[in-house]
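Left out: one protein chain. Kept in place: all the others.
Read from first to last, the chains carry the letters A and B; within each, the first residue is number 1.
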Amino acid sequence: MRGVLAQESLTAEVLAWLRGQDFRAIDGVPQLIGQHLMLSAAALVLACLLALPLALYLAHHRRAPVLSINAANAFRAIPAFGLLLVAFQLGGFSTLLLVLVFALIGVAPIFANTYIGIQQVDREVVDAAAGMGLTGRQQLFQVELPLASPVIMAGVRTATVNIVATVTLASVVGFGGLGSPILSGLARGLQFSASARVLAIGGAVLVALVSIGAEAALGALQRRIVPEGLQLREAARASRAAAIEQMADSTPSPT
Amino acid sequence: MSDMTTRRRWSALLLMLVLALVAGACASDTEPDEETAADAPAGSEEAASGEDLGSLVVGSTNFDEQELVAEMYALSLEDAGFSVERRYQLGSREVVLPALTSGEIDVYPEYVGTALEFLNGGAGEATGDTAATTELLRAAFAEQGVDVLEPSEAQDKNGLVVRAETAEELDLSTVSDLAAVAGELTLGGPPECPERPLCIPGYADVYGVTFGDFRALDAGGPVTIEALDSGEIDVALLFTTDGVIAANDWVLLEDDMDLQPAENITPVIRAEASSPEAVAALDAVSAVLTTENVTEMIRQLRVDLADPSEVAEAFLTEQGVIG
Partner (left out) sequence: MSPLLAQSRPFPDWEWIQRNGDIVLEQGVQHVQLTVAAVAIGFLIAFPLALLASRRRRLAGPVLQVTGVLFTIPSLALFVGLVPLTGLSTTTALIPLTLYTLLILVRNTIAGLDSVPSEVVEAARAMGFREAALLRSVELPLALPVIIAGVRIATVTTIGLVTVTALIGQGGWGQIILSGFQRQNLTPTLVGFLLSVVLAVTLDLLLVALERRLSPWSRKAAR
């Protein structure tokens, strides 16, 4: 609030904004990033909870292949902006609903990649595991899942990029995040005020950084959880991996 | 929910979509006929006056009242023989005003006081005197190639609104009452409020009211209303004509030190796009608008959820402006 009347230089104000002070009545950057990350993380976790069990079940039992892949693709057809406004009109304004909407944005890539990842595991390997006496559950968790993990993680990363970008829309319904400096910048007139430009451009750059950062963090996680042998093999068979990726959902949908 | 009702809902939805498209298709089918039908009398008038009235783009900012009044302008202009393109809900004044000066739109409804303070950077020239404020606005807009037409009688100001409990608890009835407690309160309003001379800076300068926090929401729309209702914010910036205030028993704090100047609703038109016929059609709308009838129409929009086009058409027909 005080920022509105303060007569400091813009640079000083922006620096203070980065450190966490309000800038022209907009929350400090760390707070905005915090809000954005909280919403994104909650949505991502929910998306995993919604997509993984079903995809694992269907893929393990080789059920409904065509339907599964197409259903996941059909999710792209749902505009996040429309879904959000419809959901809020139907269910009222609530954080839970907001997280659910953003989670749905991430469901498709996780689901599709999990399904495809499990499906493309060599049948012979699974048969060998069965021959060694592994139960169906053991086959899934000890053989199929580790082998599919690179493709599944690719899906999770795609979902992350999608969700982080989509969470900017939270500001349209007044829930903060990094969309709020962008929308405020627009409303305050980028032609008229330098601070409006700072807000809009700052917001855009921050979302991009958060998204890249989140993706990188998941990349690091992937290197930890994907079995080492598979990583090497993936590198060696780059072209095949690329083909699988092409088939799986690795194209982020901008929002 | 039983299966039956679910199924019925879905079939209703499906029917709704089909109808929407069919209605559209029908409308576009009949459009040529309508056009020729509409052109015929217009054509004869044109023959009489000997000129082609051409087309105009009517715009509006992002709240209901703007769309309502803009639709009245559009209907009246169409009635006069113009063809009109409607571009409503474009955004804040900061977005719409450049669209006017750059020629993307030709006319939109303004409010004399806020517009003046916007153009002069908050010099405090706008007063409660409509005529004087309008004259200053004309001078300020003239540099931008924009004509300010005769203001209507109808006024709509920004106002601070609190829930009844808040008003009672903190003993609030005027904006001055806020000065002592504002530091503990959160204000919610349009994102542009912190940089608007008559919004946060104005309340701070004139009243010494400095809120503890601000939430950037929307221009008196559902987001702000929801936030006030749920307690997310304590004070909301709404429009004084908004029927939602009375419908919820909320309290509009009296602007006891007259921060808010005269805010008569006035058409502003790009000088290049203006013509005597356009001015006459727009003036005809301004002539019949009063604060009372605008307030009633906003109530219909906000509380009865009527369509702006519906309300505008009914009103102008009743007033004999179109027909």
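Heads up, the rule we're going with is that a residue touches a chain if its C-beta (ideal position, glycine included) is under 8 Å from a C-beta of that chain, and two chains touch if they have at least 3 such contacts.
Keep in mind that this is a model prediction, so the values were computed, not measured.
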Worksheet item: If the hidden chain were put back, which of A:15, A:86 or A:217 would touch it?
Response: A:86
Worksheet item: Among A:139, A:195 or A:211, which residue is in contact with the omitted chain in the full complex?
Response: A:211
Worksheet item: Out of B:75, B:90, B:107 or B:297, which touches the unshown chain?
Response: B:90
Fill in: Footprint left on subunit B by the chain that the document does not show
12-13, 16-17, 19-28, 31, 62-64, 67, 87-91, 95, 98-99, 102, 104, 218, 221-222, 225-226, 229, 244, 247-248, 301-305, 307, 309-310
Item to complete: Quickly run down the residues of subunit A that touch the omitted chain.
Response: 69, 73-74, 76-83, 85-86, 88-90, 92-93, 161, 164-166, 168-169, 172, 179, 182-183, 185-186, 190-191, 197, 200-201, 203-204, 207-208, 211-212, 215, 239, 242-243, 246-247, 251-255
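Keep in mind that, in the parts below, only the chains that are shown with their structure count from here on.
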Response to the item:
When centres are defined as mean Cα positions, the distance from subunit A to subunit B in whole Å is 38
Discussion item. Per the contact definition, I'd like the list of subunit A residues that touch subunit B in the complex.
Written reply: 1-5, 24-26, 92-93, 171-174, 180, 183-184, 186-189, 191-193, 195-196
Worksheet item: What residues on subunit B touch subunit A, complex-wise?
Response: 91-95, 98, 188, 190-195, 200-201, 204, 210-218, 223-224, 226-227, 230, 232
